[in-house]
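Note that one protein chain of the assembly has been removed; the remaining protein chains are unaltered in position.
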Amino acid sequence: MADERYDRGWERLRELAGEQGERVIEGVRDVSPDLARYVVEFGYGDVYSRAALDDRTRQLAAIAALTALGGAEPQLEYHIGIALNVGVEPQEIVETIVHLAPFLGFARTLNAARSAKRVFAARDVLPR
Amino acid sequence: MADERYDRGWERLRELAGEQGERVIEGVRDVSPDLARYVVEFGYGDVYSRAALDDRTRQLAAIAALTALGGAEPQLEYHIGIALNVGVEPQEIVETIVHLAPFLGFARTLNAARSAKRVFAARDVLPR
Amino acid sequence: MADERYDRGWERLRELAGEQGERVIEGVRDVSPDLARYVVEFGYGDVYSRAALDDRTRQLAAIAALTALGGAEPQLEYHIGIALNVGVEPQEIVETIVHLAPFLGFARTLNAARSAKRVFAARDVLPR
Amino acid sequence: MADERYDRGWERLRELAGEQGERVIEGVRDVSPDLARYVVEFGYGDVYSRAALDDRTRQLAAIAALTALGGAEPQLEYHIGIALNVGVEPQEIVETIVHLAPFLGFARTLNAARSAKRVFAARDVLPR
Amino acid sequence: MADERYDRGWERLRELAGEQGERVIEGVRDVSPDLARYVVEFGYGDVYSRAALDDRTRQLAAIAALTALGGAEPQLEYHIGIALNVGVEPQEIVETIVHLAPFLGFARTLNAARSAKRVFAARDVLPR
Partner (left out) sequence: MADERYDRGWERLRELAGEQGERVIEGVRDVSPDLARYVVEFGYGDVYSRAALDDRTRQLAAIAALTALGGAEPQLEYHIGIALNVGVEPQEIVETIVHLAPFLGFARTLNAARSAKRVFAARDVLPR
């Protein structure tokens, strides 16, 4: 059953993030196989497998939280990439960051906009 | 024209937050009329008046960002209230907070869940 | 097996935090039964059940992290209480906070010292 | 000589914060006499005794840092009080907070404005 | 009139940050023309155009806030550069960072000192 959670999580991770997702988990497994396993089981097998939110809402919430957190550029860029994978439009990602400017100010939101720009450039997609 | 931004913002604020919104602005005006004006003009007149995101997405993104920020309970509870005002279901608010648990951990998300509980109790609404 | 994780977590929670721990979980369950379940399963069933660290080290690490996080006084005081429950001396808790003063500065560490003082007063224990 | 630093710090603390400063230190001393001593020696005896910045600049920098930090309302309000003690005008304190709105956003700056309002009300001073 | 705010902001930005300021705005414009516009209008046209604080105080407050925020090195170094542009002495910048060490601890203040060192080296200026 623990295996069930892991398998469901691994499938969900692959569906969302493909090979990039696998590489992230491999990178953690080198230093902590259990932390890697918890990410798959809890992060993807439990939480990302909940039926209640659609993937677009999930990803915009994740982008909002990581923008606010700061100092989490690798995660922010990874989840901007997943957002694109699940069909969120680049412009929606940008709008979410713009929406947070009055809440969080320009220091955090300009950094997030730069992260979005890097991901968009690597994917060769453009907002609007 | 500055007045146009203010008027548009004030109308938007009233539409979203009603009298509670007005009271928040009044409370700031006592100490800084200009900061109160910027909240109305920039926060509501410029950003909350953008056409690109629906109000449900805006509020879930705001809740996600304020959950991550921490130490912002008054704002978090105010924006959970606005979410309810614009028709977001209590359960969607809770799901957004649950979705963030793997990203942010239980310290921030349990605090946000308690904030949601306080707002739901004051409004006599229940998740699910 | 999911039940196994829950049961192991619940037992661990009760062992560490007693009735206060149960009340924290009940309080979350009102607003999100699943978030409450994840805290028990992941927090206590998976992580707090790992064999590798002794409870003293766990609690001092938790206190250090929550001191640094800020805006997490309920969690900090709860985990200071657990530290006392598992036999950490009040003075060790205080020393851990003092040790962090050069890293985090006095704003965060004075707040943590006040949290410790509140818990010690409620338990009628004294450092030194 | 350690005593010299302590004495210089204590005098500086009293000059800046008067009896309120003494009470803060007493409150910490109950739980950690050494942390209280470090605040006096390092915070006031070393750093607040440097000749290079005038007290107005010191206090506005402290207010800016504590506004950004978040979750540090006791310290923020204490240092707003010291700012008033050393002759900073209420309006300068408010202006510093307003200046930070584009950097930090309205969540942190509205909380800081409310802290300023509380201190001004307790002192019966008004901006402008 | 919106244009008036933009024009005033653009002029202020150029006065403070010269071509480097323009490049920052261009870099944001690629991904979000509106976010770039808000920085100019709200950040520089509204707030940086207020009469109440002198530029030295503004920049030291910005440096203090960005030091405390953490994870904002690009903004911190940019605003250290503006501080030099408006005539703040390198030593005053360093003193402001040193002043914050008791508040924020050495983790944030050593990072800020390194940012200052990088800007000073790039400009070939030295504290004291």
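As written, the chains take the letters A, B, C, D and E, and residue 1 is the first residue of each chain.
Here is the rule we use: a contact is a pair of C-beta atoms (placed from the backbone, for glycine too) under 8 Å apart; a residue touches a chain by one contact, two chains touch by 3 or more.
As the structure is a prediction and not an experimental result, all values here were calculated from the model.
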Who touches the missing chain here, D:Y38, D:Y78 or D:F120? D:Y38
In the full complex, which residues of subunit B touch the absent chain? 100-108
May I ask you to list the residues on subunit E that touch the chain which is not drawn? 70-72, 94, 97-98, 101, 106-111, 113-114, 116-117, 120, 127
So which bits of subunit A touch the chain we can't see? 27-28, 30-32, 34-35, 38-39, 43, 66, 69-72, 74-75
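As a convention for this text, only the chains that are shown with their structure count from here on.
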Just tell me the minimum hop count from subunit B to subunit D, counting one hop per pair of touching chains. 1
More contacting C-beta pairs: A-D or A-E? The answer is A-E
Farthest chain from subunit C, comparing Cα centres? E
Between B-D, C-D or D-E, which shows the same interface as A-B, counting it as a repeat when over half of the contact pairs match? D-E
Separation of mean Cα positions, subunit C and subunit B [Å, integer]: 30
Centre to centre, by mean C-alpha position, how many angstrom separate subunit D and subunit E? 23
Considering subunit B alone, which of its residues make contact with at least two other chains? 34, 38-39, 42-43, 47, 50, 66, 69-72, 75, 98, 101
Pairwise touch network: line, ring, star, complete, or other: complete
